[in-house]
Structure formats: C-alpha cells, structure tokens
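The next block holds one structure in the form of structure tokens; read it before the comments.
Complex shown without one protein chain; remaining protein chains in place.
A, B and C are the chain letters, set down in written order, and residue numbers restart from 1 in every chain.
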C-alpha cells in the first residue's frame, strides 16, 4: 500500500506498553523497511513510550501516551506523544547528534551503566529522530526508510 | 495479563481498515479466548468498522472510527465507535436476537444475497453484541469470553 | 495489482494476489470476473492461495462472480486457507460452492 495511518493510545502504565509494541511490530511487518526489522521498530517505540511514562509522567498512572503510525511510499514515521514534563535540553541535543554513544566493551564491569541505554538504542535503529513540544504536547518522531519497491521486469 | 486496554483510531477509508484488523488479530492472539480464534475476532471487528465507514459515514472520507480493545481476566470487549448516522432500528433489533440467520444451502443460486452478511457474521463469532448511541457517538460493543486459566496442579 | 487472470484451455483462472480480499478491493474482483465473461470465458476458477483474510465483501464478490458465471459446475474455488474457509463455513456457503484444495484439482474439474 502506498500510504496509511493508524493511531494507538494507551494509559501511562508500563504493563500496557506491550500492546503498543505488538501492534507496531505487526503493522511494520507489512511494510518492507530499509535496514530495520519489525522487532527493531518495536524496540524503538517501546523505549520512547517507556520514557514518556517514566520520565514525562514520572510513572504516574492515569495519563495518556499516543502513538501515531503513518507511512507513505518512501517512509514510515512513528510519533510518540505525551502531555507531561518535556525532555531536558541536553537529551534533546543528544538526539540531534548523529553519532550513537555506547559504552565501549573495555569499560570495567562495575562502571557499566544499568540505565540510560534507551535514547541511544532509539537513535541506533531509526533513520532519523526528532523532538518538538507544542501546546503542552511533547512529540518524539521516529522515521524509518521504506525499501524501494521492486518493479516487475517488463519485457521490451 | 489480568487486564489491559488500547485504543486504535483510523480515518473512514476502507483502505485503512486492514491496519485495525492486523492490530486486533495480534492483540487477541495474546489472550486465549473461549470459542473464538484471533482470525474470527479480526473478522468481527473488520465487519463492524466497514459498516461504520460504509453506512454510518456513507463512505465519506475524513471521518474517524475508533476501536477500543479492553480485557479483564474473564472477557475481551472491543467497541467500535463512529459519529455518523445511527444504525436503523431493525438492524439493532436483529443484533439483540440471539439467533443467527444465514440463507440455507437450498436457496437458489440466483437468490443468494451478495451483501448483508456482515451483521450475521458478527453475531456468529461474538459471545455478545450490543449497540448504543450517546452524545452523537454510536458504539457497537463486541464481547468474547476468555478461556478459564489453567491453574498449575499443586501437590497436596 | 490485486488480481491476475490467465486463460488456458478455455478456463479463466482468476488469482487474487493481494493477501486480503476485503471491502477495499472486493468490487474489483467482481469487475475482473465480469470482464473475463464478457471476453467469452464460461468456466472460471478463483484461486485464493495468497489470501490470508477475507471479509463479507470478499464473500459477496465471490457470490456475485458465481452468479455471473451462471452454472455451478463451471465455477470453482481453490486454495482456501483456514480463516477464509471459516467464513464459508459460518455462512454455509461451503455447501454451495465447489471448493478444491489445489489449483490442479480445480482446473482438472473444469476441464472434465
């Protein structure tokens, strides 16, 4: 299909995130993506939704996280929105940097971080990530490229 | 999981219904249902969403169909809502009748109906169907029973 | 392209290439079959091998195709997956249609 759109909404409860994850995985498995598996798309979206719940809403139930899944023939764009505390500026700046920073394998075990992997993982699986806040709504937008369509070979 | 909820929203365009169908199928495949396959749940929801688009909105694009997917330990309830023309009373009455009417196999080929199967199919796969209109919102609610949990046998 | 038609030995095989035969493409199936009949075919097989999901509009289009063809023996369906078969069973249409589990069997029946 050339283009499509569906919105998904859950409450800010970590036990509900799996429903978004499963829906996003099956929806993206219908689109052939360039350099991303359906499971990576699921991972990126789950990280973003977890962050909205844990950070924007400070794990308080009863708020809403919206996920819009939208594609055209070139690109899949998934936006994760909440109405909570905005992302700190230094995280937004990190999103804008193209490089992904993971701790090197040489780091000592004891200094390995137990959290703070989410945003780096997001960046490493998406083609582009952008963040905007507008009218109290925070919006994190993840894009993935669709694989070019294979045209049937037509005899000359 | 004991309980969960996710809302799905699409525009009133028949080409978008498949996204709801796929999401609903994968979400219901996570719940063991009593007497309904994930593909039957998908069928029932697709029939209901098609009807909202084709009848409530007279196939006019730019309107919204909402699907809420909600379960507790006993039951899965899926509600399909639109803001269009309400269902005619005779269809609502038919929903309330417990029997399902399919044309018999003895009917002549020429008198076989080419449409009008949707509501009967809905009724035949759901445990219960109910319809309500409130504040210009039409709501068709489909319930499915969850299979009783198999408790692990504990040694006496 | 959601459908493909091949005519062989006077039999028109209409293959649904889309994975969903739903309300968004069902009217096209009716049109394709009507075109095939207009072009002179009297024996038609609908091949549903690629179809993972069918709704009542898809069923309606199959019924309409059947009616256009006119005679039972000249219209067969093949390669239904389990969820497609369910909609035929629920509506009792499995009793009315000639359904084959492979395209070879369906084709052989039409050539008999």
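The rule we apply is simple: a residue touches a chain if its C-beta (ideal position, glycine included) is under 8 Å from a C-beta of that chain, and two chains touch if they have at least 3 such contacts.
Being a predicted model, the structure only gives us computed values, none of them experimental.
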One chain isn't displayed here. Which of the visible ones does it touch? A
Considering the whole complex, which of A:76, A:125 or A:140 touches the chain not shown? A:125
For chain A, residues in touch with the removed chain: 14-15, 17-18, 21, 37, 39-40, 42-43, 46-47, 50, 53-54, 102-105, 109-110, 112-115, 117-118, 120-121, 124-125
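To be clear about the criterion, only the chains that are shown with their structure count from here on.
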Where the centres are mean C-alpha positions, what is the separation of chain A from chain C, in Å? 41
Between chain A and chain B, the Cα-mean centres are separated in Å by 30
Whole-Å gap between the CA centroids of chain B and chain C: 26
Shared-interface residues of chain A (touching two or more other chains) are none
Show the residues in chain C shared as contacts by 2 or more other chains, in ascending order. none
